[in-house]
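For reference, the structure I am asking about is given below.
Apart from one protein chain that is not included, each protein chain of the complex appears where it belongs.
Entry: subunit A
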Amino acid sequence: MKRKPILLLWLLLIVVVLSGCWNSKELSHLAIVSAIGVDKLPDTAHYRISFQVVNPSEISSDVQGGGGKTTAITVFADNGKTLFEVIRKASRKAPRELLFSHVKVLVIGEPLAREGITELFDTFERLNQTRLTTKVLVARNATAETVLGVVTPMEEIPADAMAGKLQFSASLWSENVEYTIDDIIRALVSMGKEPVISGVVIQGEPERGATQANVRRTTPDATIMMRGLAMFKEGKMQRWLDGVEARGTVRLLDKVKSSAVELECAEEKNVLSIELTRSKTSKKVSIHNGRPKLEVSIIQEGNLVEMKCAIDLTRMHELMKLEKKWSQQTVKDVTAAIQAARKQQVDIFGFGESLNRSNNKEWKRVVKDWDALFAQSEIQVKADSFIRNTGNRIKSYMQQQP
């Protein structure tokens, strides 16, 4: 008898609670942002921030939805002093509320990178929609806004295309690294390590890349490409590392998964190619008479996959000669990278962190002038290479020819 009104009250409350509508956001009112670009307006304190927003009707698999009428994405951009200000300002241009849970890539314009990126990431940590797993890139010779606007083949959403290019070039070619926001923050905070960020360039004509026509051609007018590593010091970009230096850097960061290595054949000008399959870098730092000694040792394995000369691979010592040559070349790559970093007095490899781990007391003594000490350090690089197999053939058909 007495329980009935109470029961009724419970039921009423359950109705209120179960519907869960308080925080509801309708999907049809949301615009999914796939990439964010940040540029600096010259001579002001203002940022120009661009959002790559997915056009839902274009990427839906629904055949009746039409498709092909507009581009798969639209770029909205606005100016402001903070990222959040621009997010809200963008509501004047975007017809829906921007949703940041699916941001794949953050692109930083090169001029801004050179001015400093230290203050950039704070809001990404604070807001609950943004994620630390967003990948970071620096736009090379272009504004981040133009990079975001290039329409890409195969992946309808350019941000996915960028993320894919970064991921696969980092794991198959190993001249850049797939760093996310939290990696950058860790490096910015650390006393014994400075960040590097992969670069992205537009190859071709950026103007034409922004139209749907770009993907109607078999050879797009503009292509987005990963290229080089931006080296930072105290949050400010110093220079680009390319080719050998970039390779060496990735080695020292121990992020090499696989790569293609070219070695010269013995006497001739020809080359042979090795598929790098495993690489492990260990770093050791010690201090002798106040001068750091950096010891790097690399163990690498690979397969010989292409040869333009007739080396007799049935003879073990030929293979060992190749292994030795390969080791020498790796040592050269790594040394070039260290030299480049020493010249700028930036420890991008985390030698300082290594020292902290192995000899905490010594590190505390040198931490204040580590950059200068790093620049005059003694280097010792060692590589051990193993060619595990030579593919489906041992002898080359060229060997049979006179």
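Note that a residue touches a chain if its C-beta (ideal position, glycine included) is under 8 Å from a C-beta of that chain, and two chains touch if they have at least 3 such contacts; residues count from 1.
Keep this in mind: contacts and distances are computed from a predicted model.
UniProt lists the omitted chain of the complex under the protein name "Spore germination protein" (options: "Tripartite-type tricarboxylate transporter, receptor component TctC", "Peptide/nickel transport system ATP-binding protein", "Spore germination protein" or "Sulfur-oxidizing protein SoxY"). When the missing chain is restored to the complex, the residue among A:M154, A:V189 or A:M316 that touches it is A:V189.
Considering the full assembly, A:R131 is the residue among A:R96, A:R131 or A:R342 that touches the omitted chain.
Contact with the chain that does not appear here is found for just one residue of A:L13, A:L41, A:A372 or A:M398, A:L13. Within the whole complex, the absent chain has one touching residue among A:T146, A:N356 or A:S377, and that is A:N356. By the touch definition given at the top, subunit A reaches the unshown chain through residues 10, 13, 17, 22-23, 101, 125, 128, 131-133, 182, 185-186, 189-190, 353, 356-358, 360.
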